[in-house]
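For this view, one protein chain was removed and the others were kept in their places.
For clarity, chains are labelled A and B in written order, and residue numbers in each chain start from 1.
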Amino acid sequence: MALALEGSQALARTVALCRPQVVAAYPITPQTHIVEGIAKLVADGQLACEMVSVESEHSAASVALGAAAAGSRAYTASASQGILLMAEVLFDISGLRIPLVMTCANRALSGPLNIWNDQQDSMSMRDSGWIQLYCATNQEAVDTTVQAFRIAERCELPVMVCVDGFTLTHTLEPLELPSAEQVDAFLPAYTFRHGLDPSDPRSLGTLVGPEHFSEVRHAHHQAMMSAQTAIEQADADWADVVGRHCGGLVESRGDPEARLGILTLGSVLGTLEDAMDSDPELPRARFIKLRSFRPFPADALRKACEGLDHLIVLERALSPGAGGIVGPEVQTAVIEMAEPPRVHNYAAGLGGRDLSLDLYSRIVQAAVGAERPREFAIIDADPELLPESDR
Amino acid sequence: MNEQPLHHLDTLRARQPRFRGLESGHRACQGCGEALAARLTTEAAGPDVVVANATGCLEVFTTPWPQSAWRLPWIHSVFGNTAAVAAGMEAALKQQGRATQVLAFAGDGGTFDIGFQALSGMMERGHDVLFVCFDNEAYMNTGVQRSGSTPHAAMTTTSPPGELRMGKRHMKKDILSIIAAHHIPYAATASVAYPSDLRKKVRRAMDTEGASFLQIHSPCPLGWGHEGAKTIEVARLAVQTGLFPVIEMERGELIGTLPIREPRPVSDYLKLQNRFRHLFASEYRARKELEHLQAIANRNIERFELRGIGSEAYDTEGADTVHRGGDRWA
Partner (left out) sequence: MIQIPPGAFARPGTSLEFKTGTWRVERPVHQRRAAPCHSACPAGEDAQAYLAKVELGDMRGAWETVVAANPLPAITGRVCHHPCESACNRAQYDESITIHGVERFLGDEALRQGWSYPVPIPGAEAPRMAVVGSGPAGLAAAYHLLRGGCQVTLIEAMPAAGGTVRTAIPHYRLPPDVLEQELDHMLALPGLDFRLRTQLGRDVSLEELRADHEAVFLGPGRRKGREWSADFAVPGNLRTGLQLLEAWVAGGTLPEQPRSVAIVGGGNTAVDLARVLRREGVEQVHLISHQRIPAPGVPDDDAMRATYREVSQALEEGVTIHEHRGVRRLILRGERVVGMELVHMKKLEDAGGRLRRVAFEGTETVLHVDQVIPAIGQDVDGTGFESLVRRGYMEVEPWWGTVNGQSGIFSGGDARSDHGTVSEAVGDGRRAAAAMLRYRAGRQLEPGVPPEPIPYSDLNLSYFETAPASKEPVLPPEQRLGLEEIEGGLQANAVRHEAHRCLSCGDCLACDNCWTLCPDQSVLKTREVAADGSHYVFDYDYCKGCGICAHECPTGYIHMIPE
């Protein structure tokens, strides 16, 4: 049954369907509506769960960590500064191999203060050892959230479900919510093999010296790499239940014959698709939706890029002083191909800047026909607004 | 050397008539008060607990992988989040309907300073957690830097005495008053020099529903500069001088103290420790700081009415009387 729901409300109800026993969160725009929604469900007795309204995101992540370690399914959500404040704990959660799910309602980072959407926050956690799945639509956000719990618990790794702030979280879209039976059929009860248990009292979070540290990291890396299978499997299994899938690791859309590819993460895809569809004169493009940024699905990506001459990587974050964040990784992956596409890397839509329909033609024009890949650029920046020295 | 045969000791160890929460083989310094405090705490708390432990000496010396000295489920996450991790465990256990009790362990740094916010939040939300602060009055694990708990005038590596300074310029944070302001059901201080009192307080805190707090004065021979053998003596003197008041609070109200039978001059305590050595130089500012510390002790005695009224079984002299057969009162 299709419902018209705000993204955040849909996510709140989806999380509830996954029966978390402990939810810990701290308010921050644009994540707030999600946890408010969960709090209400708890308050109304519709979800048996300890809702811990902590005093900081550092504690939100920590409460979730403690709860998961003590044998309960746990969930948290945050954005932007909250993600940064959690950073210390996020690394620890993944290093301890604790299964957790959190939603990152993507938002720009201070300073200067900006509460609107981009993906600098989750990108800054790129190396935290968390699985990161990006959602293009609220439907995907709903479905990915259910899948995320199964992936996390199978792989003993935490999963961050990245949902664009406002663009998705605050937008009413018709979508399907799974039924409780569907979720229960898909998601077994929470287990954590090496949790805290007085009858088998393990010590978690030990001090690991140089003689063993590389191996610990190696194991973590391997687990992340293997998680690719689990991600694809979860998507496929979920499709069996609900008849929808989210595109596994990487999804190709648009014109399969096109020699031009555009790679995106998150909801910007819809804007670009609309733009291409709105004007048949425009060059056709193959859209490559990178759903799993971590683990980075290099093989799947190369397959998706076969036959491309140009590949535009359009990001909503950057690494100042270097350029894109995703772009160089994609470049590294495709360079292994027999006929690799030329990779062009742009950022756009930072801090909530509207992605206008002409963005499509601007990036395509900039890329196609260029002798050499153009330098990285924030393509929708207006130099007029800057003093000469900063242009 | 007449070593005892090992198999005999193994069985003997396994048959000790107390719960061994903290096992031998940990790597604390010789005479570490924190190790002793943790041993006493865990044996009073018993096996049906889970522990969250902040970064610090206790965490490092107990769990160098692949070894762990703990015999209870234990987790270390990071330095400042212990109370929150404990809160999460408590929330989980509550949801699971399990009676397992939750403990949080932190040094003074992990309590007074970096872990304070999480602690305050945990207490405010009333999680059924006993937070134990092993107060050794500095950041020991990183090599003895001053903390909010370091006493006034003490020398640490970041509060060295010199031409312009006489050790730490600031006062020891009155953490218990801050804790008291949270209106939690039970908060207390204890000392490794009074093990019966300490164990009683652990049990009492565990029996209390809601957040409870225990600050255990735990001398650090390395950081304080005293012989490892004198850990208990130093701890005892801290109490007997009034510099470390041993008190109990319910809902922020003082409900009990360990009365001092005969207050000792603070110099008896200070002179055993290298961190106060500069206070014994023959110069005006040294004399002044000594008097300052004496005044702080006097004020503690006044404020908590620590002065006993004669000999009592439960006072600084009577509280740890031993008996043949070892039947301590707690």
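General remarks:
Assume contacts are C-beta pairs under 8 Å (C-beta built on N, C-alpha and C of every residue); 3 or more make two chains touch, one makes a residue touch a chain.
Quick caveat, the model's predicted, so the values are computed rather than measured.
Considering the entire complex, the omitted chain makes contact with A, B. Remark: the omitted chain is touched by one listed residue; of A:K40, A:R126 or A:R202 this is A:R202. Contact between chain A and the absent chain runs through residues 95-98, 156, 193-194, 201-206, 208, 212, 215-216, 219, 223.
Within the complete assembly, residues 3-4, 6, 9, 12-13, 16-17, 20, 22-28, 30-33, 35-36, 39-40, 62-72, 192, 195, 221, 227-233, 236, 311, 313, 317-318, 320-326, 328 of chain B touch the chain that is not shown.
Throughout what follows, only the chains that are shown with their structure count from here on.
Here the CA centre of chain A is 44 Å from the CA centre of chain B. Remark: chain A residues 21-22, 24, 48-50, 52-56, 58-72, 74, 88-89, 92, 96, 196-198, 200-209, 212 touch chain B in the complex. Here chain B touches chain A in the complex through residues 47-50, 52-53, 59-60, 62-66, 68, 70-78, 80-81, 83-96, 100, 117-118, 120-121, 124-125, going by the rule given at the top.
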